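For this view, one protein chain was removed and the others were kept in their places.
In order of appearance the chains are A, B and C, and numbering begins at 1 in each one.
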Amino acid sequence: MEKFKKRFSLLSAIIQAWFDKPETVGYPFLPLVLPEGFRGAIVIDPDKCTGCGLCVRDCPAGGLRLEKKSRDEFKLMHHPASCAYCGQCERSCLRGAISHSNALVAATTDARELVVVLKEKQG
Amino acid sequence: MIEGLFFLLFFPGLAFQVVCGLAFEWLDRKLLARFQRRVGPPWYQPLADLIKLFSKEDLLPKGANHLIAALLPLVSFSAVLTAGLYIPVAGFTPFSFEGDLIVILFLMSVPTLAYYLAGIVSLGVYSVLGGGRSLLQFFSYEVPLLIALSGPAILGQSWSVAGIMEAQTVQGPFVIFQPLGFILAIVGLIGKLKRDPLDIPSAKSEVVGGSLTEITGTKLGLWHLLMKVQAVVGIFLVINLYLGWLKYLPAHLSILVFVIECLIMVVILSVTSAVFARLRIDQLAGLGWKILVPLALLQIGFVILMGV
Amino acid sequence: MLQKFIDKTYRWAQRNSLWVMHFNTGGCNGCDIEILDLLTPRYDVERLGILAEATPRHADVLLCTGPVTHQAKDGLWQIYSQMPSPKWVVAVGSCSNTGAVFHGSDTVLGGVDKILPVDLYIPGCPCRPEAIIDGLLKLRERIAQGEPDQV
Partner (left out) sequence: MRKITVPIGPQHPLLKEPLSMKLEISGERVLGGTLRLGYVHRGIEKLAQQRTYVQNVHLIERICGICSHVHTTTYCSAVEAILGIEIPPRAQYIRALMCELERIHSHLLWLGILAKHVGLDTIFMHAWHDRELVLDIMESISGGRVSHAANEIGGVRFDLDEENETLIRTNISKLHDQVSGVLDVIENEPALQARTRGVAPISTDLIRQYCMVGPIARASGLDVDLRRDDPWPPYDRLDFNVITHPDGDAWARTIVRAEETRESLHLCEAILRDLPGGDVTVRAPRKVPAGEAVTRSEAPRGEVFYYLRSDGSDQPARLKIRTPTLPALSLLPEQLSAINVADIPVVLAGIDLCIACADR
């Protein structure tokens, strides 16, 4: 009997699957739910950022760019299409200014123009 | 004249068979998806696929013969449609004649040969490999299938499908006397349709797309369509030969029973494709000649003894 | 009038039946697995009419993953030229968008757009399956609006 059951284990598995509900997620027909810890788009707390450039130094993918003229005049930019979504900038920032949100980065038709200005400070 | 044209173009001809073919594909894919815990495609999916293929560019490798490559799916499509005309649908037989079973079986073999030729003329490496494999497979399943299908003919003492159905109304469905033959017919049908587990000629992981690897656009669409229609015709044939006892039921009841029988056949085909692994070509030849042929002969012997 | 109807029908069909082919131009497997994952029960893209095809002749969409390495360059172009039009190219993952982590390597050319006209870029490293579905839906919208494919 045991042997018989084992012989037809795949058949019983598909019959079981037929009676179970499909395991497919609702997206895109239902709204998208992403887990809390997912590393998505990069956001910044402009009050905390001082433009020190630690995040840019440690970024492995060249996804962050800092144009710095002086202490008070800088522009921090993020290229979602070059980002490795590794979270290193979050670790490197001493003030906890930069972090990943759990929002999905949307697909685009032109990656080179996809630049998010995180913080722009004019002197 | 007008009636004949209606039979040809709408029922049980072109339109009916195409619709049945698309419905069969959707049912099959949906069932398979559910066996795999998925949702599966929406109902219009086969239609969208077909129209999309018709809208695509028609490419062939350099040096391939465009005319023959275009004729092959057309010829085999018409062969399958013609075969479908002679098969009674829910007991409705406009074109039946004595000996139509032989014509049907002959016409049903045309796509396999055309499939082989399509591989040769489109010049791709995988096409040639797939074409050769389709012939090897043909020799393995065709003989047991033919022997098995001659069982109902002998028992019904007629070589016409309608005649065999008539005999069944007297003697009862032939599946009771020939369960072996019924199973062999299904195995042969799976081989004919190149479905998993006998999808050796078109196995993705081995020969990419088989004979159709290099074929695009409208031709590919026609090939896909004719294979679905072939599946429907094959299912109708097997049902009529083994479960065709409904000729003298009231009309609407006989249609209902026929539809239910068709659905059962689709489920059988889906389940077999879900639970069996693809065979190697040597394993298939061994199965065909060492197991299926002796079984078919045994069945025939039993049928002849019954007739005596 | 008839032409318009045919065009509309064709676009509807193309939109609802995207057969994708996947080519790894030098990626790390991450996006490739996520693309294969799309076919499996959790994400099942067959309900959107998307099927994975084995040969470029049958495919409508070329999904590229990974930065283009010097050696994979010719293969990529060959596969693209074998596809019948209308055809679309989607760059999946940051590497195939711009080169990302592998920027500055001697053996890497950069993003897929160095070789092929790319219709859609999906950022992510690796892209979540949801992101790829989102991208393919965007591509469907583009097709529905009747934008011609780039040649």
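To be clear about the criterion, a residue touches a chain if its C-beta (ideal position, glycine included) is under 8 Å from a C-beta of that chain, and two chains touch if they have at least 3 such contacts.
This is a predicted model, so every value here is computed, not measured.
**Q** Using the whole complex, pick out the displayed chains that touch the missing one.
**A** By the stated touch criterion, the chain not on view contacts A, B, C.
**Q** Using the document's definition of touch, tell me which of B:Leu9, B:Leu74 or B:Val125 contacts the absent chain.
**A** Hidden-chain contact among the options goes to B:Val125.
**Q** Footprint of the hidden chain on chain A, which residues?
**A** These residues touch the chain not displayed: 6-7, 9-10, 13-14, 17, 23, 35, 37-39, 58-61, 84-88, 91-92, 100.
**Q** For chain B, enumerate the residues touching the unshown chain of the complex.
**A** For chain B, the residues touching the absent chain are 32, 35-38, 125-126, 128-129, 132-133, 136, 196-197, 199-200, 203-208, 274-283.
**Q** Please give every residue of chain C in contact with the chain that is not shown.
**A** Those residues of chain C that touch the unshown chain are 21-34, 36-37, 40-42, 54, 56, 66-67, 69, 71-72, 75, 79, 95, 101-102, 104-108, 125-126, 128.
Assume only the chains that are shown with their structure count from here on.
**Q** Between A-C and A-B, name the chain pair that shares the greater number of C-beta pairs in contact.
**A** A-C
**Q** When the centre of a chain is set as the mean of its C-alpha atoms, what distance in Å lies between chain A and chain C?
**A** From the centre of chain A to the centre of chain C is 20 Å.
**Q** What is the distance, in whole Å, between the centres of chain A and chain B, each centre taken as the mean of its C-alpha atoms?
**A** So the centroids are 49 Å from each other.
**Q** Give the residues of chain C that touch two or more other chains, as numbers and ranges in rising order.
**A** 41, 44, 47
**Q** Two or more other chains touching the same residue: where does that happen in chain A?
**A** Where chain A meets two or more other chains at a single residue, that happens at 22-24.
**Q** Touching chain C in the complex: which residues of chain A?
**A** For chain A paired with chain C, touching residues are 22-25, 27-28, 32, 34, 38, 60-63, 79-86, 104-112, 114.
**Q** Provide the residue numbers of chain A that touch chain B in the complex, in ascending order.
**A** Contact set of chain A toward chain B: 10-11, 14, 17-18, 20, 22-24.
**Q** Taking the touch rule as given, give the residues of chain B at its contact with chain C in the complex, in rising order.
**A** Checking each residue of chain B against chain C gives 29, 33, 36-42, 44-45, 47-52, 54-59, 126, 204, 208-209, 212-217, 220.
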